[in-house]
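Okay, structure first, notes after.
Yeah, one chain of the complex is gone here, protein chain that is, but the others are all in their spots.
As written, the chain order gives the labels A and B, with residue 1 at the start of each chain.
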Amino acid sequence: MNQIPLSDFLLVSGVLFALGIVGALLRRNVLIVLMSVELMLNAANLALVAFARSYHDGRAHAFALIVMAIAAAEAAVGLAIVVGIFRSRRSVNVDELTLMKH
Amino acid sequence: MTQSYPLHLIPLLPFIGAAIALLFGKKLGKQLIGILSSGVVLLAAAIATMAVYRLGTELPPAGRLVDSFFTAPWIKAGDLEVGASLMLDHLSAVMVLVVTWIGFLIHIYSTAYMEHDEGFTKFFGFLNLFMGSMLILVLGDSLLVTFVGWEGVGLCSYLLIGFWFDKEAYAYAGRKAFVVNRVGDFGFLIAIFLVFGAAGTLNYAALDVPGGAAQGLAQHHWLNQPIALFVGLFILVGATGKSAQIPLYVWLPDAMAGPTPVSALIHAATMVTAGVYVVARMHVVFQIAPVTLAVVAVVGALTALFAATIGFAQKDLKKVLAYSTISQLGFMFVGVGSWMQHQIGDPHASSNYQAGIFHLVTHAFFKAGLFLGAGSVMHAMGGEGDVTRMGGLKKYLPHTRWTFLIYCLAIAGIPPFAGFWSKDAILAGAFAAQWPPDPNAGGLELFFAHHLGHLLYGVLLVAATCTAFYMFRLYYLVFEGEFRGTDEQLHHIHESPPAMTGVLWALALGTIGVGFLGMPNAFHHGLDVFGEWLEPIVREQPREEDVKHFVIFAAVATGAALFGILSARALYRNGFSETVKSFVAKFPGLYKLVLNKYKIDELYDALIVKPLRWIAVVLWRAFDMLIIDGLFVNGVGVLATSVGKLVRYVQNGDPQRYLVGILVGAAVMVWMAANWTVKGASDFVPKAEQRTVTVSAHGAAGSSGQRLQYRVSWDGDEKKFSSSQTSPIFQHTYDSGGKKKILVEAFDPRWGTKSRESHTVTLP
Partner (left out) sequence: MLALLAAAPDSAKAALADPKTIGAFSAPRGAFAIIAVLAIVGAAMTITRRNPISAVMWLVGTFFCLAGTYALLSAHFLAALQVLVYAGAIMTLFVFVVMVLNRDEPEPYNFRNIWTRAPIIVVAVGYLIYRLWTHTATLEPVHRGEPPAEFGTLAQIGTILFTDYLFVFEAVSILLLIAVIAAVVVARTMRPEVTHPEPTEEQNLGSELANEPGHGVGGPATVERAGHGHGGHGDDHGHGHGGGH
């Protein structure tokens, strides 16, 4: 689609990324935070694919695929941790997970 | 002419003996070690004798035996090339024979003397180690190899003086010897550096060649004097350290803390003679600037007299002998320093080396004998060394007494014992000495040049008289008169075992016989075997005196000696006579001063030791503890912990806070990258020729430089930029002169960042 300038896609990617940041920073529910992280990853993927189309480089697709795989792994482990924490603390509130401090 | 010979065996055998004794001594036992250690020295002596025989029979007078331990040079650094090689020529032949044979005798003696000592094997190990080092010293073929031995004997001296180190005072004595020696070593090292710098070689053979490398020492000048002058003086410093002359003699009396065989070997016969040997060895250098020899002689004479006077009042048997050694070494220095009547540059020019070395040899015999005899006396007295408690020992110690008497006669200079011949040679040489003055010398200098010899002769004569006096004082106090010690000691007195007395007699024989090697040629040509032997080295014809000259000198010397002996006899025949006691009572201050060796040690302590200590303490407390420890070491620790304390608050456990940090970091990095691409790209250098200015901008390195765009404004006006171009070079010709402000801008279209730079040029 070379009628759509690259910057359009990048703008969308940027906005999605910004929304992901906001969500990660401003929500208390750790699940929402994790979902925001997924959102950020997707924004990155979008940028990658857009550039791939622009430069006709298929390797960016492979990169995006890898990102997806890693996102999946990260989501799995992250959720496992959340479940584990929930078991002992009965809470999914980010504010209460501050044990790793000085 | 040189010939190869396995000289390395001579020092190697004692080293092997030392290794065995030190490593396996306890296991092998005293008897075996005693035999082994003495045996290796005997072997070394035998090999040395064979080598000397070969040298004497097969090689011409100036020939040498050489032995290189490695085929390649030991040190090869830049211009410096030194081989680990040994050399035997006529001079070192004399030394090596003295060292090995007397060393052997002393080893035999020690097997009996140290029999009851726990550290017997360690002692013999050190003794062998010393022998090895001393042999390297005398056999070395270059200054550096000699220095290796020099240091080695210094070390062994320390080890052996402080042998009974559980007595604190003895350990300190060892340390004092080492430290004072070190001062001398420092001087010696400077001399080595100077020799290498000016002559380019340290090898004796190379230096000895007439007109050879030594010329460098004559040609290079500093302060209008040839470098040889300074070399000579620094060697003298080293020699005063090792040979205990003023001002570095203070360690020798304290060194008596070591076992008596040590005193005999090291501080009578061998190590202390190293200084004299080195001066003789480096005669080529000294001869270039004969004033150095004058200094050597003066130092020697002063020391001789000074030490002799101290001997008057000492109560400790070994201390008297120590001062006597210092005094006799002074004699040797005078001998070596007396310049015979020749011009500088005369190939036959030399000083009275033969006399100095000859006295070295004779002194080795009778001084070693004196010390060993003293050891015998102390052994009989159960370790007592104070002569005020001895007396009348001739009844109980006949062997010791007779040999001791022989030694005393020799040291006093009574013919026909050895000391007479050598001392006479020195005195005659001193009297006749004339150091060639500077061609434009003034009156005073000329006076000294002609008459210094006479002056020194007078000093030495007095010293010789004193020598005779205090030695016989010693003899009478120890052997004659009534016994002044305790009953218990009386009970204990016994003559020493044959191992000890045998050695005493051997040395006595030597004392009697050696002297005849150096009788002057006045009586009959060729009598002066010793002088002839050394002639090729020192290139001085043995002194041809006429009989009349000789008889006069001999008579004067003998008369002085007899005067000394008879005075001593009168005053001390029956112990401390009334005259002596009243003298002491009348002049208590003088007596105390002499007894306390003129308080030189205390002087050194106040002038040198204490200030050094104080500096060290200051450096320690203030600098080391406060600054280095406190500021740097602890400070770093404190810094790290306090920074940590501050930074710790960043971690509050809130992951969302960390995310903010990541975000900010990412933004900062992107910002930096964006601005970095044009950083410095617009720095430019204007070159002006007349009114044409060429401007070349730096251009950022790397790939980003390729896509930068450059613009220039020749008026300094931001609005009047030229159009962009990718090349960073601009050129423009101005219409008028004067000050021009030039603006260059670099622009990165990718990032949208730019940077600007302006310069002002003045045009004609």
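Assume a residue touches a chain if its C-beta (ideal position, glycine included) is under 8 Å from a C-beta of that chain, and two chains touch if they have at least 3 such contacts.
Treat the numbers as computed from the prediction; the structure is a model and nothing was measured.
Engineer: Kindly note down the residues of chain B that lie in touch with the hidden chain.
Structural biologist: Chain B touches the chain not shown through residues 656, 660, 663-664, 666-667, 670-671, 674, 749-752.
Engineer: Of the residues in chain A, which ones touch the absent chain?
Structural biologist: Output for chain A: 1-23, 25-29, 31-32, 34-36, 38-39, 42, 45-47, 49-50, 52-56, 58-59, 61-62, 64-66, 68-77, 79-84, 86-89, 92-95, 99.
We adopt the following convention: only the chains that are shown with their structure count from here on.
Engineer: Distance-wise, how many Å sit between the C-alpha centres of chain A and chain B, to the nearest whole number?
Structural biologist: Measuring from centre to centre gives 80 Å for this pair.
Engineer: Over in the complex, which chain B residues touch chain A? Could you list them?
Structural biologist: Residue list for chain B touching chain A: 648-649, 651-656, 659-660, 663.
Engineer: Which of the residues in chain A come into contact with chain B in the complex?
Structural biologist: Interface residues on the chain A side: 21, 24-25, 33, 94-95, 97-102.
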